[in-house]
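Contents: one structure, followed by commentary.
Complex shown without one protein chain; remaining protein chains in place.
Order as written gives the chain letters A, B and C; numbering starts at 1 within each chain.
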Amino acid sequence: MSSPDSMATDEWRELTMAQAIREAIAEEMRRDESVFVIGEDVAEAGTPFKVLSGLVEEFGTDRVLDTPISEPGFTGMGVGAAMTGRRPVVDIMFGDFLGLVMDQVANQAAKVHYMSGGKLSVPLTIRTTMGATRRSAAQHSQSLHAWVSHIPGLKVVLPSTPYDAKGLMKSAIRDNSPVVFFEDKMNYQQRGRVPVAEYTIPLGLADIKRPGKDVTLIATSSMVLVALEAAEVLAQEGIECEVVDPRTTVPLDRDALIESVRRTTRAVVIDEGHRSYGVGAELAAVVAEGAFYYLDAPVRRLGAMDVPIPFSPVLEDLTVPTAEGLAATVRELCRRK
Amino acid sequence: MSSPDSMATDEWRELTMAQAIREAIAEEMRRDESVFVIGEDVAEAGTPFKVLSGLVEEFGTDRVLDTPISEPGFTGMGVGAAMTGRRPVVDIMFGDFLGLVMDQVANQAAKVHYMSGGKLSVPLTIRTTMGATRRSAAQHSQSLHAWVSHIPGLKVVLPSTPYDAKGLMKSAIRDNSPVVFFEDKMNYQQRGRVPVAEYTIPLGLADIKRPGKDVTLIATSSMVLVALEAAEVLAQEGIECEVVDPRTTVPLDRDALIESVRRTTRAVVIDEGHRSYGVGAELAAVVAEGAFYYLDAPVRRLGAMDVPIPFSPVLEDLTVPTAEGLAATVRELCRRK
Amino acid sequence: MDESLAPPDAASGPGPNWLRAYRLMLTIRLFEDRVNDLYQRKLMPGLAHLSSGEEGVAVGVCTALRDDDYITSTHRGHGHCLAKGASPDLMFAELLGKAAGYCGGKGGSMHIADQARGNLGANAIVGGSLGIATGAGLSIKQRGTDQVAVSFIGDGALGQGVLYEVMNMASLWKLPVIYVCENNLYGEYTPGAETVAGKPLDRALAFGIPATEVDGQDVRAVYQAMATAVAHSRGGGGPAFLLCSTYRYFGHHVGDVDRGYYRSREEEQFWREHRDPITLAREWLEAEGMADRASLEGLAEELTRELDAAVEFALAAPFPDPDQVATDVFA
Partner (left out) sequence: MDESLAPPDAASGPGPNWLRAYRLMLTIRLFEDRVNDLYQRKLMPGLAHLSSGEEGVAVGVCTALRDDDYITSTHRGHGHCLAKGASPDLMFAELLGKAAGYCGGKGGSMHIADQARGNLGANAIVGGSLGIATGAGLSIKQRGTDQVAVSFIGDGALGQGVLYEVMNMASLWKLPVIYVCENNLYGEYTPGAETVAGKPLDRALAFGIPATEVDGQDVRAVYQAMATAVAHSRGGGGPAFLLCSTYRYFGHHVGDVDRGYYRSREEEQFWREHRDPITLAREWLEAEGMADRASLEGLAEELTRELDAAVEFALAAPFPDPDQVATDVFA
């Protein structure tokens, strides 16, 4: 039930990523009055990326709260509100600001349920952004999903299509555990088919975005698009790539990744976080271990360069993985027979 | 020059880890008046672990500053002082509190040098702790070195012996980049040989703590002791383990790790951070890729369970890697021939 | 800024059962004595931060609260937990890491929570529960109930920036949150005078939050000030700040025995002899003829038996099953 074409509906529209996310939040707010949005410039402004435009008009300022510039404070308040009967959707404008809220997220939100022996729970959704090449420099371009993926008690979502974004956001809001939802700010205008009928996508299910037999490209968030682009090019050359999107790093659909790599015998992991000690390392380690006896070549990893993201376009463009770079890696991998 | 026995000196003493760290800081404070210590209860109290006892008596409260409980504030001040001619040693009492300072550490300290095109630099050392089984529960038992290891611009040190701790601390303080220095709070009383003569250990050099031919155990911080214990047991059974300690996750001595695994053809990574998306994932991915054509078995990873650290001793002890668990993993790995 | 709020009906009403308040304070004192004893006999894992000497604050504050009001607590939270209605036996069980404990042994001393009585949990991060309590206040406002949320913090938490972030929002949005600062003169081994610039009350007042200072050793004064603050917040008046001067008799934690380098024996003696909240309450009860020595001694014996039994229960209780280690990670 996870790919559009398998949906039991024949009514579809084209939506942008931003529209799909807004629709998911609006539907959940209509469905459950305990859902509310809190963050900076989320109301009249609808966020700087206009993702939430229209929400305050429908739900009012009691359920779409503009805050002072106090990330630790309002994230902590989200935790407390979640512990006492609400389902907050906390907006952290740029993923880079996670540095300000890691105590609230990792020490409070993630641990309350466990520390209380299951008596208290934190049905909290934290929306934030990732992704470079917006010429926003080092403090507004990071993809820090590795930080939260490492903390037990947090679920982590990385949608790559409008369809996934809507279905996963609805599941995130309904989930009784804290969920961190990463949106690639460069993809808000990306369009895709979304059914008219309501649907959700369970957290923890990988999706094969493109089937193939020669090599598995495990890609997250916007890197899925990069992988699909590379796969298209490589198909011309007779290399059939299977593009697998974990969609959530926690829970991680290990079996799906390993199964694919066992079939193709080769794998490249591509993620936009910094390459070292990033999400890509876990994904690579998982398949390298799980598919060891099937692998015909070492598992390769592509990620952002291990440098702060530079402002200058000529430099910034060198830091992120590209379809060309990925295609070259795959060719080199497949020559090795 | 990196193992005690190869030192060009015949004068040695036994020191605890805590004494070795204190000695390193005291020596650097005598050597360079720009070095100072700042943090909570570091002066008269000498930290709750008494690591810094005696410093304030020798250097006074101008160079050993007790702060309010304001981690973000005094860490940020450490960055500013470092940018303007000082060499601060910032004390973050428990590694768990890194959640409060990740903005100062990752967005400020780590990026200033790069963002300024190399004009400004941040010769800052952040000391903090890691390690569980102290019955301190979920918010005082984490090992969060994966967070900082992922951020370009930060160097990360994980000493496993008093000898390494002293030599690496002196290098950290002299380094012109920000360094995060993790001390396992369970090891402060561990004793080891330290030369009387002054010495430093360069950051980025792995050390073979025990040579062996059958399997490589890549271990960090206190897990080195666990690995050595397991190696001793396994030696009785005829399995010769090589124990390799990277000592710094950034810079990472990839070649040393890969070279060892190519020789032994098997590897187990053991680190006390949570297993998923942890430092162990990077170490495993590095050797799985670099030694792919030499490996006789999949690279295994041991880390803390992916659960918040529970208080109850009977539960907490289940969450951390043990010599028995490691030995079992190695046996299973070496059966696979 | 209005420092003194108008006295509410709550306070001008019949008033609380002072014998019950006395009983609670004595329960806390006896509880902490046993925690210290368990530690010294190496029967308790880890450490604990005792609130002996600060009973007047916990009890005075919680006496002004309803069962459905929320509190968040600190690393020094046994008193808050008991004052809000928790049972000593299940608390001891938690402190010993037993399955019967409030958190199934997973939380321990620094994370006891008792949601049945609105206790959202102790916290091992200084200031860590400020966001939670203020968020509970937001939840109350959104749900339209007349509960209040109380955030107990120590004077050390005045150093944490998040306090000012949440006070700002609580004031802007008129949230029913009461910040109760237990000023026991020290943060770990450092005197508050070395870490607090200006006057603590001014920090709350600067955010438009009514703030009052009260003698934390006088349980009736604490109750009076708290009842006033509660009436203000319940009535939609927004947040309030209560600064309670008090003192911890023991070290920062049970293992902190050599305290000479940061505070004097004389100072400790002075507080124990002249400012003890339980002694002061007993003297008042007797003077008012609400109780006589004999009845209070009887009460002490009764509580002693009760708490000894609670310890026995906890010591005899089983540890959690190993499989519990992996449960409750996700809800």
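Just so we're on the same page, a contact is a pair of C-beta atoms (placed from the backbone, for glycine too) under 8 Å apart; a residue touches a chain by one contact, two chains touch by 3 or more.
Keep in mind that this is a model prediction, so the values were computed, not measured.
Undergrad: In the intact complex, which of the presented chains make contact with the chain not displayed?
TA: A, B, C
Undergrad: Pick from B:T47, B:S143, B:S177 or B:S276: which residue touches the chain that isn't shown?
TA: B:S177
Undergrad: Identify the residue among C:G121, C:G159 or C:P320 that touches the chain left out of the display.
TA: Selected residue, touching the omitted chain: C:G159.
Undergrad: Identify the residue among A:G192, A:G212 or A:P308 that touches the chain left out of the display.
TA: Touching the chain that is not displayed is residue A:P308.
Undergrad: For a quick check of understanding: of C:T27, C:S171 or C:T212, which residue touches the chain that isn't displayed?
TA: Of the listed residues, the one touching the omitted chain is C:S171.
Undergrad: Which residue from A:S136, A:N176, A:T265 or A:T322 sits in contact with the chain not drawn here?
TA: Spelled out, the listed residue whose C-beta touches the missing chain is A:S136.
Undergrad: Name every residue on subunit C in touch with the hidden partner chain.
TA: Against the left-out chain, subunit C lists 1, 158-165, 167-169, 171-172, 194-199, 202-203, 205-209.
Undergrad: With the missing chain put back, which residues of subunit A would touch it? List them for me.
TA: 40-41, 44-45, 48, 66-70, 72-73, 96-97, 100, 134-140, 305-308, 310-315, 318-319
Undergrad: At which residues does subunit B meet the chain that is not included here?
TA: 36, 62-63, 65, 67-68, 70, 72-86, 88, 103-104, 107-108, 112-123, 152-153, 155, 175-177
Methods note: only the chains that are shown with their structure count from here on.
Undergrad: Go ahead and note the Å separation of the Cα centroids belonging to subunit A and subunit B.
TA: Here the centre of subunit B sits 31 Å away from the centre of subunit A.
Undergrad: Using mean CA coordinates as chain centres, what's the subunit A-subunit C distance in Å?
TA: The mean C-alpha positions of subunit A and subunit C differ by 41 Å.
Undergrad: Give the residues of subunit C that touch two or more other chains, as numbers and ranges in rising order.
TA: Residues 103-107, 111, 123, 125, 128, 161, 329.
Undergrad: I need the residues of subunit B touching at least two other chains; which ones are they?
TA: 96-97, 100, 137-139, 305-308, 310
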